[in-house]
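Shown here: the complex without one of its protein chains, the others still in place.
We call the chains A and B, going by the order they appear; numbering starts again at 1 in every chain.
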Amino acid sequence: MKTKLTALAVTTALVAPAAMAQEMTIVSWGGAYSKSQLKAYHEPYTAKTGVSIINDDSSAEAVAKLRAMNEAGNVTWDVVDVVAADAMRLCDEGLAMEIDPDTMLAAAPDGTSAADDFGDLLVSECFIPQIVYSTTFGYRTDLVGDTPPTKICDVFDTAAYPGKRSLEKRPINNMEWALLCDGVAKEDVYDVLATPEGQDQALAKLDTIKDDVIWWSAGADTPQLLADGEVIMGSTYNGRLFSVIEEQKQPVAMLWDAQVFDLDGWIIPAGLSEERQKQALDYIMFATDTQRLADQAKYISYGPARKSSAPLVGKHADLGIDMAPHMPTDPNNAKNTFLYNYEFWADYRDDIDAKFQAWLAK
Amino acid sequence: MAALTPISRKPMSLVLPTVAAAGGFFGLFVGTANGSGLLGVLIGAALAVVLALVYVSVLKNEALSKWINIALFGVLGYVFGGGIAPAIIGLVYGWFIHWFTYWLYEGRYRARLLPYLTPGQVLWHYSFRVICGAIFTFLITPILVVMPLSFNAQDFFTFTPEMLRLDPAGYSLKHYQDFFTNNEWQRSFKNSLIIAPIATVISVSLGTLAAIGLSQSHVPGRRAIMAVMISPMIVPLIISATGMFFFYSQIGNWMEGTLGFNKTFVGYVKVVLAHAVLGIPFVIITVTATLVGFDRSLTRAAANMGANPVTTFFRVQMPLILPGVISGGLFAFITSFDEVVVVLFVGSASQKTLPWQMFTGLREQISPTILAVATILVAISILLLATVEMLRRRSERLRGMSPS
Partner (left out) sequence: MLAADGTPLKKSLARALRMQKMRALMLIAPLLIFVLISFIIPIGSMLFRSVENGIVAETLPLTVAELQNWDADSGELPDEPLYAAFVTDMVAAIEAKKHTRLGTRLNYEQTGMSSLFRKSGRKIKRMDPATDGPFKEQLIKVDKKWGEVETWAVIKAHSVKITNGYFLNAVDMQRTPDGAAPQPEDKRILIKLFQRTLIMSLIITASCIMLGYPVAWILANLPARTANVLMILVLLPFWTSLLVRTSAWKVMLQQQGVINEVLVWIGLVADDARLVMINNEFGTIVAMTHILLPFMILPMYSVMQTINPSYLRAAKSMGATNWTAFWRVYFPLSVPGIGAGSILVFILAIGYYITPEIVGGTKGVFISNRIAYHISSSLNWGLAAALGTILLAVVLILYWAYDKIVGIDNVKLG
């Protein structure tokens, strides 16, 4: 059986002509998110063109791997799903291809150009936005007492809410929240964070809860910690919390206060052969049109990045509930939001990351 | 040796205090769980002593009293613990305390020991067994814990209240179903089944030849060669992974560009070669170890009778070192089958192996499917171990050794 399989694999591999680009590798985050892309983009695309799509769940290491591939001159990925900050970094280093929204992306059904339809969300020349997500907090309804947390600063209040909380093992978002709760006005946060004193101030605030924090690095960590009751509250992506609350029916609720909006989308690696680049662009043109983006919201609670997709968002494919109230952009959820500053983090990421990691290891 | 020591009944002055201590020890836990540890100790000890006296001096029927005792504690557990799980604990304890009473009373604990041991030595003998038992428990418990979790009805690694109540609603086979129907899992399982055997064959064939070469008496630079060949085991994996990444990317470019091979095929070659290198130290070590005990006069005898070196190798040497080769091969197989760091770097998505899928499963969507896979693999491991054991016995027969 085994030898038969092997022989089969070897012969099919050798026989298949090398030139045909009937297969493409798309890199994404895995889990429910990849599944939503599979349903909304990959399956219809394969049905339409016959190109088979291989999923690679390596987005978490995308920057490192793309740089290594580029250096080795062997880029094996065709389209990569990354967060906006990573896209900007890849673009700056020449590892991603520049995109012209007007010729390479589909216009909206009413004729609005793609550039206008995406609007401000086109934060980098190489980046095609796909979803708006937010990083926010979830808490265990049965472990926070009678007065559930309503403000972001309740995360820093270990007296009122004793217990562990989970935070992401990186400075982004945590530093902003720390400053907000240390009395810095919302509009001044990034000015303060640009100074070494401001960075120390944020770390000093984080120091007050350091003993109560479990640091997470993978998207699945906080949902698991909440389900176990290991933490009473924790930061994660809103789609993960939706799945914990609505699909898994865990005693968890959302704390939308000071949620940080961020973007996730596609880039095409630089250095692809002409043929593969054409293939990748064809996929991008298809997968980021108005209907496709709206379709994705049927499977996961992230907001589509096109304005024209918003009215088309319908009900969850399995649960049949309305998806609009679960979107981070819904007016009820977006009463107090925090705008992630891409330029700031592109400039200061290396600096603050070094400091944060040293602080963490202390 | 077993039945040499005559056994005799022991006086109640030894039996009762010991049984009381055991009863009290168990009572402590039940007591603290219900509010008062002290009361628990007293009741537990008293209960054990009274029951021991009744069974030994009044009832005088071991088989009957065993069932009475098991049933009694089962009922006690069910009534006071309130549920199926405490009842099961009760049944087990009932069996244990009865067995313990008779084991002491009849003096059975001496039956399998040397007759001249002092009481202190007997005590140490059994304490040592208990310590070893505890270590074995430490070794096996984590694996036993994940098995029930693989039947979890929820998508988390958590024992739900339903599971603890042994409520059937808390269990399901859906993670097994996911493994067998989900494309990603199936593809990665298949990839592992393709990559691991080929990598194993390469490391076993090259490794065995080299080990035979190394075992010859006059090899220049033996230590250095050995060090080079063992090195894949001692270089930290993360460094091997990145180093190999750059190397294999270039090899891959060359194979695709110059030789014109298909991309997928080249991908497999890269992972197979990388895993073969990682498996080599295990083959070298096990085969060398078998060759140390190899009787050189056998090959000379074969040569004497006219066999050429190739025939000698396959007909004489090979069957005798086969156990070493196979156990090295199994180590190499497991190395490839359980390897995640190198494949993450060297492989690309179409070569995703089972550990890689488990790794992303753990990072991005904690799902008990990986526990279901683990449970299936444990079952396969048991089969493999049984095979090794059979091979070992066969080799002993071949060498004319009696089982030790």
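Convention: a residue touches a chain if its C-beta (ideal position, glycine included) is under 8 Å from a C-beta of that chain, and two chains touch if they have at least 3 such contacts.
Just so you know, these numbers come straight off a predicted model, no measurement behind them.
Return the single residue from B:M12, B:L42, B:I68 or B:L214 that touches the missing chain.
Hidden-chain contact among the options goes to B:L214.
Kindly state which of the options B:V277, B:A302, B:L322 or B:A349 is in contact with the chain not pictured.
Residue touching the absent chain, from the options given: B:V277.
Who touches the missing chain here, A:D228, A:E246, A:D282 or A:D330?
A:D228
Check each of B:S65, B:T264 or B:S327 against the chain that is not shown and name the one that touches it.
Selected residue, touching the omitted chain: B:S327.
Could you list which residues of chain A touch the chain missing from the display?
Against the missing chain, chain A presents residues 61, 63-64, 67, 89, 92-94, 164, 214-215, 217, 228-230, 346-351, 353-355, 357-362.
Please identify, in ascending order, the residues of chain B that touch the omitted chain?
29-33, 37, 121, 124, 128-129, 131-132, 135-136, 138-143, 145-146, 149, 157-159, 206-207, 209-210, 212-214, 216-220, 223, 225-240, 242-244, 246-248, 273-274, 276-277, 280, 282, 285-286, 288-289, 292, 327-328, 331, 334, 338, 340-341, 355, 358-359, 362, 370-371, 373-374, 377-378, 381-382, 384-385, 388-389, 403-404
Convention: only the chains that are shown with their structure count from here on.
Please compute the C-alpha centroid of chain A, do the same for chain B, then give the distance between them in whole Å.
40
So in the complex, which bits of chain A are touching chain B?
Per the stated touch rule, the residues are 2, 5-6, 9-10, 13-14, 16-18, 25, 27, 29-34, 54-58, 60-61, 65, 68-69, 71-74, 76-77, 218-221, 223-224, 227-228, 248.
Going by the contact rule at the top, pick out the chain B residues touching chain A in the complex.
154-158, 184, 190, 193-194, 197-198, 242, 245-246, 249-250, 252-253, 256, 260-265, 267-268, 344-345, 348-350, 352, 360-366
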